[in-house]
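See below for the structure under consideration.
All protein chains of the complex are present and in place, except for one that has been dropped.
Take a look at chain A:
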Amino acid sequence: MADFKHKDIIALRDLTKEEIERLLTTAESMREINNRDIKKVPTLRGKTIINLFYEASTRTRTSFEIAGKRLSADTVNITPSSSSATKGETLADTALNLLAMKPDIIVMRHAVSGSHYFLSKKLPSCSIINAGDGTHEHPSQGLLDMLTMKDKFGRLDNLKVAIIGDITHSRVARSNIQGLTKMGSQVFLAGPPTMMPPGAELLGNVTVCCTMKEAIQDADVVMMLRIQQERQGKTLMPNAREYSRYFGLNPENIKLAKPDAMVMHPGPINRGVEMSSYVVDGDQSHVLKQVENGVAVRMAMLYHVCGGELE
């Protein structure tokens, strides 16, 4: 297997199939640490990780923080309410100021798509990990979703994965599309026409379906997306009840998928909108497994970007 030689992890689009496999294999090994009494290894001792979150997050930020701490790095969290961004500082200035404190890795979430590429150019000496940028990518979520699928099926090729919901605004969907199609799985998308980007079929090797039924028919994985009210205007759907009726996952339509199909959701879940509580808490739900795998995947990402001898 080829060595992982990237300084940054910004998008799964930038990684090869082999590099994704390497990250997942490392994550599988990292999992053992999370089940010990002493959940810590000395690997990143003396490294400083700054978690720079311009958007709200509980799961991802906590997960990156725990991942850093389990590898013995020092982690510092900066959130919008406590940062200078509210006082008008630009991203470039914030970045240069942080750099003066010599961090080794900056994990950033930002509302502007592609902002990490800008940051990476500004900070050539520091590794940048994307924890979600606008509507572009969310690579750690894509990787943890794939790890959860690999746990269940033992492979990532020839799976039928249905992704349902607000595709336009979903960076989770984009990362999963990039990753899964590279691994050789088929992705089917469905959502209200107002939430389907024009030219969605150009996102990669995907099939755009007109109805949810078509997409989840015989699916191995049904991935439900959150309705992102903070990113949408008010006009994308008439109301939550109507959305739920046509694009919500419930005990009835889930029967269209394969009997052992897994149900996933990146969280946070709007119960009763994209998924009924019955499904969220049902046997097929892997939502908490996803969160558990998140820590291991992020440990793998932090570990691999810290390697030296870059080309």
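Criterion: contacts are C-beta pairs under 8 Å (C-beta built on N, C-alpha and C of every residue); 3 or more make two chains touch, one makes a residue touch a chain; residues count from 1.
Here is the rule we use: contacts and distances are computed from a predicted model.
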Undepicted complex member, UniProt protein name, chosen from "Tryptophan synthase alpha chain", "ABC transporter permease", "Quaternary amine transport ATP-binding protein" or "Bifunctional protein PyrR": "Bifunctional protein PyrR"
Listed residues A:R36, A:K121, A:K213 or A:K255, member touching the removed chain: A:R36
Hidden partner interface residues of chain A, rising order: 1, 3-5, 22, 25-26, 28-30, 32-33, 36-38, 40-43, 45-47, 71, 300, 303-304, 306-310
